[in-house]
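For reference, the structure discussed in these notes is given below.
Below is a slice of the complex: some chains, not all, each in place.
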């Protein structure tokens, strides 16, 4: 059973990188401020798909980032960039909805995976929670900063970073309560995935913090 | 005496992180280009308060950044973010002047602390000076880049980065002249603090470098 679950985690991880690359590439193709060429599409796809994990590994300092060690991540990110370039016109409607779902699953898994790595490196729960969040949303933030704007997750809108943090928190709670890592990972991922999916379905939004000045 | 001085350094360090988080959070609350939500306020507060130290530790590569190891930094940064959100309307006048003073003290201390860590890691004085500057101003730079703009310290205005570099230089000079680390730290911190405070008081400004084209 465990090996099946591990395969499932691996699948979600890979799909998340692939879908992240597509969404980063699409954002480049559709950008109206800048006219991105192939370098820009690949660059923004890589940043979106791999940025969070690279940030996580640079912070943990346990050797080169996984994205540079396991070559499959680069291959997936590159494939996603080319899918975005070739099929940009058709990535509407159902395809986009499927991508949102996969992205939600990856959001949950990335958050939990970042938190797990942090715990393994000896960090305490609060920093591990933060690192889970960084892993899950870091790629999108890097993509936005590289596009010359503030991270979208910083602005009022549908729950995203909060879903990641809740997923990490659920994982930490389950871990603290004595569940095995596999069970905690499933619970945390499902929690992040669930909150994000519900936020999309029912349009749960965060309010902008207004200045009282 | 030494333990008292260490406690004082620790206090300035903690206050600096707290005030940094408040100022980053306030900037998010008051931003007119983007409508930040709670994630944005916390994100910009964290970036401002912890960005410089994280950059320093990532460059020195002696293990995970202090902000991820000593959980008090995260707690302080989080508290600062919430203070900014709740008291944004009252953070004017005297409160703001107190924050500028604390920030000036932290500017001096962060610069010296970054330089000290660089020397301890075996770096030579010039790189240690640069790393002191990065530690002191890196958080504000990260905040500005995450807000989709150039770092404010890069533009003409009241001395800031230069105060940090002068503080580091005073520390290095004192260290080179054979003073103990405590004495050098006090001298360097006071120098950075003094230059920055005087710049605020007497409005010492840097001139924009003008193109002769």
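For reference, chains read A and B in written order, and residue numbers begin at 1 within each chain.
Throughout what follows, contacts are C-beta pairs under 8 Å (C-beta built on N, C-alpha and C of every residue); 3 or more make two chains touch, one makes a residue touch a chain.
Small disclaimer: the values here were computed from a predicted structure and weren't measured.
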*Looking at 2 placed copies, how big is the full complex in copies?*
3
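The rule is simple: only the chains that are shown with their structure count from here on.
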*Go ahead and align chain A to its copy chain B using Cα positions, then give the rotation in degrees, nearest 5.*
120
*Please work out the Cα centroid separation of chain A and chain B, and write it as a whole number of Å.*
30
*Can you check the complex and tell me which residues of chain B touch chain A?*
28-30, 33-41, 43-44, 46, 54, 58, 61, 63-65, 67-69, 71, 74-75, 85, 88-89, 92, 145-148
*Contact residues on chain A for chain B in the complex?*
58-61, 118, 121, 123-124, 126-127, 130-131, 141, 145, 148-151, 153-157, 160-162, 206-213
